[in-house]
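Here the complex is missing a single protein chain, while all its other protein chains stay put.
The first chain written gets the first letter, and so on, giving A, B, C and D; residue counts start at 1 in each chain.
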Amino acid sequence: MLTKHDVSIPLDVPSSMHDEYVANFLSLTRSTGKLVLFAGDQKIEHLNSDFYGQGIADEDSDPEHLFKIAYHGTVGCFAAQMGLIARYGRQYPGIGYLVKLNSKTNLVETKQRDPVSRQIWTVDDVVRFKKESGLRVLAVGYTLYLGSEYEADMLTEAGRLISEAHKHGLLTVLWIYPRGKSVLFEKDPHIIAGACGTALCLGSDFVKVNYPSKYGFDSREMFKEAIKAAGNTGVVCAGGSKKGVRDFLQDVHDQIYYAGGKGNATGRNVHQRPLDEAIRLCDAISAITYGGWDVDGAMRVYEGHEQFKL
Amino acid sequence: MLTKHDVSIPLDVPSSMHDEYVANFLSLTRSTGKLVLFAGDQKIEHLNSDFYGQGIADEDSDPEHLFKIAYHGTVGCFAAQMGLIARYGRQYPGIGYLVKLNSKTNLVETKQRDPVSRQIWTVDDVVRFKKESGLRVLAVGYTLYLGSEYEADMLTEAGRLISEAHKHGLLTVLWIYPRGKSVLFEKDPHIIAGACGTALCLGSDFVKVNYPSKYGFDSREMFKEAIKAAGNTGVVCAGGSKKGVRDFLQDVHDQIYYAGGKGNATGRNVHQRPLDEAIRLCDAISAITYGGWDVDGAMRVYEGHEQFKL
Amino acid sequence: MLTKHDVSIPLDVPSSMHDEYVANFLSLTRSTGKLVLFAGDQKIEHLNSDFYGQGIADEDSDPEHLFKIAYHGTVGCFAAQMGLIARYGRQYPGIGYLVKLNSKTNLVETKQRDPVSRQIWTVDDVVRFKKESGLRVLAVGYTLYLGSEYEADMLTEAGRLISEAHKHGLLTVLWIYPRGKSVLFEKDPHIIAGACGTALCLGSDFVKVNYPSKYGFDSREMFKEAIKAAGNTGVVCAGGSKKGVRDFLQDVHDQIYYAGGKGNATGRNVHQRPLDEAIRLCDAISAITYGGWDVDGAMRVYEGHEQFKL
Amino acid sequence: MLTKHDVSIPLDVPSSMHDEYVANFLSLTRSTGKLVLFAGDQKIEHLNSDFYGQGIADEDSDPEHLFKIAYHGTVGCFAAQMGLIARYGRQYPGIGYLVKLNSKTNLVETKQRDPVSRQIWTVDDVVRFKKESGLRVLAVGYTLYLGSEYEADMLTEAGRLISEAHKHGLLTVLWIYPRGKSVLFEKDPHIIAGACGTALCLGSDFVKVNYPSKYGFDSREMFKEAIKAAGNTGVVCAGGSKKGVRDFLQDVHDQIYYAGGKGNATGRNVHQRPLDEAIRLCDAISAITYGGWDVDGAMRVYEGHEQFKL
Partner (left out) sequence: MLTKHDVSIPLDVPSSMHDEYVANFLSLTRSTGKLVLFAGDQKIEHLNSDFYGQGIADEDSDPEHLFKIAYHGTVGCFAAQMGLIARYGRQYPGIGYLVKLNSKTNLVETKQRDPVSRQIWTVDDVVRFKKESGLRVLAVGYTLYLGSEYEADMLTEAGRLISEAHKHGLLTVLWIYPRGKSVLFEKDPHIIAGACGTALCLGSDFVKVNYPSKYGFDSREMFKEAIKAAGNTGVVCAGGSKKGVRDFLQDVHDQIYYAGGKGNATGRNVHQRPLDEAIRLCDAISAITYGGWDVDGAMRVYEGHEQFKL
């Protein structure tokens, strides 16, 4: 368990905000330095496709499902747009929130036009919101498409908001996806590593990237390049395509304990399940990430044979 | 009848504005939680095509016609651009107004260029206008074209103005239309549901969408996906194409009592009629929406055989 | 003759500015509610083509010619860019000015790129200028190209500056021209009517449009649609192509007394004449517009047989 | 010799700045109302092509050469970017400076993309710089490409900065070049005249244009249209292509005393010569412009047989 003396504070956090930053860091990482991010920003990013349809639990069509999971499951934070949090947060004050500051839909495809996602809310908005609402807002997040023709706009917004967030003691997570006509393989390990280095140079505390993938190579090994490139920015891995739970948990374990990642960010793989199962999957992920359990132990949590609580 | 204790207040409304928000909500929804929105923003959106020509009452060519309807008919609010309200509002102080903050004409078609509509007035302008004019401004509105190449600009403006409006206790309605070269079917139920989820994530109190339509499917059933996706954001349905009044009122009824919508937004279907008939149609819609009447009862109101007053 | 009690004040004029607005309205309309606008913004709009060449009086090549006409002739206001007014206004303090806030040249044609004209001076600049200079600045003006791909930029600037102008008691005139690749017939009566409705929804006091024209139809009749669509925004008509003076004055008369327009806006048709003739033509236009004279009477003024003075 | 009572002050100069404006005007024009502008902004505009190569004096490759000429030669002002002035100005406090506020390189040609040059420093920057440095900054300048697809951006910047400059008593010079795909002949007399009228409407004190040129016509006569169109904005002529000194001085003389121009703006034609010759050429130009000498007299100055000093 980390104590407040173990937390490394970036220099763009003013001294008056050191305590705030440390408290937020310890909350977000459950005093482990690692992060289980439960991602709930897909209602804009993927419209309703992640919430309704074959293979998706009926409960998932109710937006409150996300809050129930985040409330009952063990997670570091629940990431969502400020509007969504504003509309349900009153009933779920206990959750640790990350306010996602930008989002785009998936209607315009890259072949039509390179992706761009612009900042909707400012850090000042978030700070005011946090103060007025009394919610436990721990961090802000932003998605950035490296290699897009609009990359410059997003690099600027990302860099500035990190600096602003730190000024107020908030933590930051960048979602970085290499995407655009210039990017042939979005999961190329070398480009993913570049994304991690970019997050570091922008000063982010965490970066969420896709798990690298290259034909004929071991993703676990490939991932090490990214982890190193990120330096002291923590790398968390997107859930990846839906597969069996054991395989998924194995990935979660490998990403941290084999490659050196700092956690994971999972969305649909969790919320498309019925509430009880979704909670157990969160707990299983947290057992690995926060508890250091092995995959067998995590499976027992997922299957309800054992409980993991921090 | 809702009382002030029944109103759920979003967390981005500061506590000093709780009373204001609640009062506006109860006014707008006539203490029912539902909304009859009378839309009068077409003079820019469709230029003069909705106000002059075959099948349109002569009276509709006079802009004051809109105010007369809104004044004498039973509606939750009359939505129009701030300029229009500024020029006639003095004679119609009793109306509940929604200030539409953006508008575009229909001259440039999507095949030439994806649609974009930019914010003209700020929420601060509206707040000052409300204070200076003494008008009952209850809400602001904004149109957003999901799937347009300019989507990012509009998402940003929409999210920010909702946050600003709530800061001042004003309610918000987003008009969301999926439109652009990337959108094949604008009324696709799944995309309409995505639009509703987007409105929720932006924090809007209400969203106005088109009634979903898919060949071989029942719109009433299809609409449920959208209602669910919207969560606690109220969904109101655009009037749709002009058909017989009974069919129209049936749709209005189904949207609320079959699918779970929160009301409707009607423009030309009302104002293209002579004043007296337009007023009776408003009352008929309100009889269903606010009074919970059935279609037969509403028809009697429309035909002048019975009166509905709140 | 209107008195201050007859002036209808838009609600976006704050009460502290009511007297100012009323005084400006009465000055601009010479207490008649109608407007003779002498347009002198063509030095940017048409470069030097309106001021030099065959059929243009030599005196017109001197920019001061415009000020002499405005000073000696009877007009409601002289419209020009702030820079031009700043350089000659000291010698002509008696003129009622309208500051034209934007302008573009005619070098780039629509077939190359849709037209865009951006705001150069802010209303705050004008208010400061008015105060510092002591000039009688009564109004501001702005040109807007509906149907251009840049329409959104101009709608936003127009709506905002009207709101700003009213905040300071200044009146507003929008020049609205449907123009762009999307517009087939710029003088189509239906689109002109749409332009008038747009001006109303933006809150403008006056709108200047081209006289509608459609093959086989009577422009006087066609113009009525526009007048109605404008509601209580006054419609003034651009001079149209240069023809015989009697025909021109007949148009001026018809536009007001047949169709219900509120006046006219004339530029080159006036200033391309020698000073004395230009003054007499202004007076003739004013005799019709402000004095309610018939065309024969106005012709006598133009020919110097009779005088019209307010 | 003009005295302070002869200076016509534009109305956008506030009364508190009248003395400042008058003093700057008299300095800039050496109390003659005319202007010899020594242009030194080509290091960005033409990169190093004007300063190094065949036919260019070696001394010209040292940027200080420009300052030496401006210091020892007789000129109204030396025009350069603020950065350049900041780096050499301490040694040359006696020079009258014009801060050129924008610049572009010549790498992107019009056939690739229409020209655009954006404002780098604000008038406030210049005012602070003047105060801090103690330099004799008399005026600001800006280049504007009429007919470019980016014309609107530059018209806005130009109009605003003139208004700002006058607010602080600074004079203004616009460089206006018709350029872009829409412009067939950049030196067409009619378009040049339009450029001059545009400068007037933007409120500039001076405008620098190219000497009109049209096959089969006399430039001196053609130039008169421009002079008239400029009204009380002074027209200064760009140096034109390098020819014999006598021919050049003849042009300088004709532009003022035949056509009515207010001076000239010369850059490479001066600085590409060795220091001593460059100084003598400046003096020769000033002998004509400020002293009213004839070409023979000016040639004697250029050849060192006679001196011209104010």
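Everything below uses one rule, namely that a residue touches a chain if its C-beta (ideal position, glycine included) is under 8 Å from a C-beta of that chain, and two chains touch if they have at least 3 such contacts.
Quick caveat: nothing in here was measured; it's all calculated off a predicted structure.
Put simply, the missing chain touches A, D once the whole complex is considered.
For the chain missing from the display, the contacting residue among D:121, D:142 or D:223 is D:121, taking the whole complex into account. In the complete complex, the hidden chain is touched by one of A:4, A:160 or A:214, namely A:160. Within the complete assembly, residues 8-12, 14-15, 146-149, 151-153, 155-156, 159-160, 162-163, 166, 178, 180-183, 190-191, 193-198, 200-204, 225, 228-229, 231-233 of chain A touch the chain that is not shown.
Chain D meets the missing chain through residues 41, 43-44, 47-49, 51-52, 61-64, 80-90, 103-105, 107-109, 112-113, 116-121, 125, 129, 132-133, 135.
FYI, only the chains that are shown with their structure count from here on.
Considered apart from chain C, the assembly falls into separate touching groups, namely A, B | D. Taken over every residue number at the interface, the positions common to chain A and chain B amount to under half, indicating a different-residue contact. Here the spacing of chain B and chain C, counted between their Cα centres, is 36 Å. Rounded to whole angstrom units, the spacing between the C-alpha centres of chain A and chain C is 58. Residue positions of chain A touching 2 or more other chains: there are none.
A linear topology is adopted by the chain contact network, the touching chains following one after another without closure. Interchain contacts (touch definition given at top) occur between A-B, B-C, C-D.
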